[in-house]
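In this view, the complex is presented without one of its protein chains, the others remaining in place.
Moving on to chain A:
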Amino acid sequence: MGRKKKKASKPWCWYCNREFDDEKILIQHQKAKHFKCHICHKKLYTGPGLSIHCMQVHKEAIDKVPNSLPNRSNIEIEIYGMEGIPPEDVKEHEKQKSGGGKGSDSDDDEPAAKKKATPALLGAGPSTVSPGILPTPMGPVPPGMYPGHLAMNHMMPPFMQAPRMMMAGMRPLFPAASAPTSTPSKPTFPAYSNATISAPPTTTTPSSSADLKENGEVKPPAANTCPLVTATGAGSKIVHPPEDVSLEEIRARHHKYRPAPRPNASPALPPAVSHAEWSHLYAISLQSSMNNMNSLVYTSTANVAAHMSMAVAAAARQQAAAAAAMRRPVLPGVMPVLPGVRVPVPVSVPVLPVVPQFSLVHRPMQPGMLLPGGVMPMGAVFPGLPVMQPRFR
């Protein structure tokens, strides 16, 4: 026979087992028979691509690959031509060709682990289909299976191939990310339009997922780890710290906002008790409509800043000096009075009887102890001075 061109055998279609002379023809076959949308007849490039397209554009979930053998209908497995075929299936196919019918069913379901949230929710919007750009738990998946899943958009199949392209080096060049090409599917809302978010190259994804786990964060760092560059250099980036934790949580960790004892704590202060929170010595400005010019009373149920009033007035003077936040324990049950308030006498307010869960140990505040670290206690009022803060009348 002419050419013994066995690159492992003639190209065959994983989905339906048919054989072809040429891989190009095989691919054409796959696109026409297995990756064609039954609704709009658009030909996609891979099974997952078809699934994403149907979900995003038609809001319909597809659970099996059209025209495929029953054991080969897994839509999540990414096959392109001869690429992506699980090795067991390759072996089985060869055995079948040579031995004729060993009938062992190859297992598919390889990367089923992929998405966290893929049960297709009808009507839940396009983005539910795929993990989108998220480098969601892709650990177990062999590189090369994923790129397609990362694009959020049916228009992205070319995109999906891009990383593959880098790996196989054999694929036709696809139009680049095409970030701005919005699908004209919806009027003015840029809904469902092309993922401006590029699919990260698969190879980096699993590792970046692992790297970005912080503090035992089991969640995929998600969102914000999009490496931007696509094959053609187009890309996008989510402006957010890489950790998938809310901005407020990240900010609250910052020393400026933490209620920790400051290193430059006043030496006069006894060592802080661990429970104690910051105490604020704020005098708050009053304004005309609030006719009580008397004490601003903090009714504290013990855990939160309660101050000793006597110390307060003198303490207020120290406001400027106080940069440090100190843990200022306060005696439970003592009602603090804010400094600067016209009424120098501490006003006692009955403490709520049900305090136990808030109980903390407090100690009287020393004069000059001021508050919250880093934040200039705006409200501090000097005795004798008008209660009004210059800024806040």
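Here is the rule we use: contacts are C-beta pairs under 8 Å (C-beta built on N, C-alpha and C of every residue); 3 or more make two chains touch, one makes a residue touch a chain; residues count from 1.
In the analysis below, contacts and distances are computed from a predicted model.
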| item | value |
| --- | --- |
| Choices "CASP-like protein", "mRNA export factor", "Signal peptidase complex catalytic subunit SEC11" or "non-specific serine/threonine protein kinase" - which one is the UniProt name of the chain not shown | "mRNA export factor" |
| Residue among A:38, A:91 or A:237 touching the omitted chain | A:237 |
| Hidden partner interface residues of chain A, rising order | 59, 117, 119, 121-128, 131-134, 152, 176-180, 186-191, 193, 196-197, 219, 222-224, 228, 232-241, 244-252, 254, 257, 259, 277-280, 282, 284-287, 289-290, 292, 296-301, 303-305, 352, 354-358, 372, 375-379, 389, 391-393 |
